[in-house]
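Dropping the structure in here first, questions after.
Missing here: one protein chain of the complex. Every other protein chain is in place.
So that you can tell them apart, the chains are marked A and B in the order they are listed, and the count of residues begins at 1 in each.
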Amino acid sequence: MGHVRLPRLFAYPQGRSEMDEIGQYLARMRATTPLVQNITNYVAMNVMANVLLACGASPAMVHAREETAEFTGFTQALTINIGTLSASWVESMLLSASVAATKGTPWVLDPVAAGATTFRRATAARLVALQPTVVRGNASEILALAGEAGRGKGVDSADGVEAAEDAARRLAALTGGVVAVTGPVDYVTDRRRGWRIANGDAMMPRVTALGCSLTGVVGAFIAGQPAAEATVAALAFFGLAGEIAASTATGPGSFQVAFLDALWQLTPETLTARARVTPA
Amino acid sequence: MGHVRLPRLFAYPQGRSEMDEIGQYLARMRATTPLVQNITNYVAMNVMANVLLACGASPAMVHAREETAEFTGFTQALTINIGTLSASWVESMLLSASVAATKGTPWVLDPVAAGATTFRRATAARLVALQPTVVRGNASEILALAGEAGRGKGVDSADGVEAAEDAARRLAALTGGVVAVTGPVDYVTDRRRGWRIANGDAMMPRVTALGCSLTGVVGAFIAGQPAAEATVAALAFFGLAGEIAASTATGPGSFQVAFLDALWQLTPETLTARARVTPA
Partner (left out) sequence: MGHVRLPRLFAYPQGRSEMDEIGQYLARMRATTPLVQNITNYVAMNVMANVLLACGASPAMVHAREETAEFTGFTQALTINIGTLSASWVESMLLSASVAATKGTPWVLDPVAAGATTFRRATAARLVALQPTVVRGNASEILALAGEAGRGKGVDSADGVEAAEDAARRLAALTGGVVAVTGPVDYVTDRRRGWRIANGDAMMPRVTALGCSLTGVVGAFIAGQPAAEATVAALAFFGLAGEIAASTATGPGSFQVAFLDALWQLTPETLTARARVTPA
C-alpha cells in the first residue's frame, strides 16, 4: 500500500482500542485540510465537493488527461469513481492512480455499477490491479470486483452487505489494501481485521451521489492517517451525520440540506460518543 | 411505438375515464421501481437523479459510447436530452434509441433548445426519425421540431403552449407516439386524443433543469404503462408537487428543497384528488 502510516498519537489502556477515540480521525483531518483530487462522475461532482467542504477538506475536481498526472503529484489524496465512464477518462484514471502509487499518495477506488457492463468490468479490473489504498463500494459492486456474479444491474445494490464480506476479504488480499462494503450496516476489512459500522439512515440512498461523496470523505480521512482505522471513522462520521439529518428532514430535499449542515456541525466528541463500531 | 401496453387493471363506469383514477399510474410506477437510463445534460444530471429517486424510480446516468447500448438492453425506460450536446454523445443517443426501438423499451426525447443552432436542429431530427415513445418539450422546442420557426433562442420558451398544439399533433403523427408540450398549462396528444394539465407553479421555471427532470419522470411512468395516459399522470404529479412546494417556499432555493420533499410525500390518493386534467 502506498499511503504513509502516521505514528500512533496516543496509547490505549487495556480493553480499549483506537476505535474508542474515533473522533480523533475527524479532528486530525480537519486540522490538515487535505487537498483531495477527485476523478468522479458528473452526477456526483457538485454534491461531492460540497460534502468535502462541509467536512473541512479542500476538494479539487481535475480529470483532464492533459493535467491530471501533474495535479496528482501534489494532492494529499486521490479518489477515482467510474460512475460516468468514457474512454478518455479511463486514461486519466490510470495515469493518476499510477502517480499516486509511485508517490505513496493514498487513493480510493469507487467501482460504481462495476458489474453492469463489459466496459465497467474491464475498467474496474485495471484499476484494482493498481492496488487502491481503499476500495469503497456497495455489496453488488464488491461482489463484481471479486469476480462473483452479484444481482445489481444499475447503481443500486441488489445484494446484502453480509453476502459480500468474503468477497471483501479476498479483494483486500488482492490489493493489499482496505475494502469497505457500505449498506445498512457497513463492513470494513484489511483482510486481517474487520469492523462493522451501524451508523446511517434509510434516507441516504434516496439522495443521489451520497455514496460517491462518501468515497471523497474516505479520501480526506486517509490522507496521512492509517487507512483502515480512518476509513472506519469516515463511515461512522458520514452515517452519524445522516442520523442527525434524518431527525429533522421531511423528505430527500430537506434531508440533503440538513445532512450538509450536520457534516459541518459534527464535533469529534460527538463522533466518539455516538459512533456504533464493532469488531467483526 | 415500442412500449408494452399493460392490460387495463380496472374498468371504468360510464362517464368516468382512466384519468379519474390518475393516482394509479403513480402507484404502479412506485410498485415496480423502474430502472430508467438517462442520457442527459450536465446541468440536469444531479437534480434529475434526485427527482427520480424522490419519485420512487431507480435512475442511472449512462452515456458512454462504449457501454450505452449494452446498458439500454436491460433498462425499463430510456430518456434522451440534447441539452449539452457533443458529437460523441450524439452517437450514444442514436445507439441507445435504436436498441430501445428494437427491444420495445419506451423512450422519451427532450429536445432542449432544438431550434437554437444548426447542430441541434440536425440532431433532433435524427432522433425524431427513430420514433420516440414520447417527445416532451416546451412550445418553442415543439414548434422547432415540427419545422416551424418559433421565437425561442435559449432554453426558455418564447412561445405559448396553445401556439404549439397543431405542431404537437403533426409531430405525434410523424412519430406514431405521444407529444407533450409543457408550460403554464401543459398539452398532451397522441394525435387522436388530447389532454390539458393545469397543475404547476410559476416558480418551476426559476429552478434549472426541472423540465429535464420531468422528462425523467415521464420515462419512469411510461415503463410498462400506456404511454399517453402515463405521460398525463406524470405531468399532473410533477405539477402538483410544484404547487405543494410553492405553498411554503420563499424563493427558488427553498422551492427546490420543498419540491423534492413533495415528490417523496405525494400519495396516489392526493394525486387523484388534486390533478387538474381535462380532455382537449
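Just so we're on the same page, a residue touches a chain if its C-beta (ideal position, glycine included) is under 8 Å from a C-beta of that chain, and two chains touch if they have at least 3 such contacts.
If you're wondering where the values come from, they're calculated on a predicted model, not measured in any experiment.
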**Fill in**
Where A:M19, A:A54 or A:A246 are the choices, the one touching the absent chain is A:A54
**Item:** Contact residue for the chain not shown (choose from A:A64, A:A87, A:A129 or A:A273)
**Value:** A:A64
**Fill in**
Only one of B:T32, B:T84 or B:T270 touches the unshown chain, namely B:T84
**Request:** May I ask you to list the residues on chain B that touch the chain which is not drawn?
**Result:** 41-44, 46-47, 83-87, 113, 116-120, 153-156, 205-209, 250-254, 256-257
**Fill in**
Logged for chain A, residues touching the omitted partner chain are 35, 42, 45-46, 49-50, 53-54, 58-67, 70-71, 74, 88, 256-265
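Criterion: only the chains that are shown with their structure count from here on.
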**Message:** What's the distance between the Cα centroids of chain A and chain B, rounded to whole Å?
**Reply:** 34
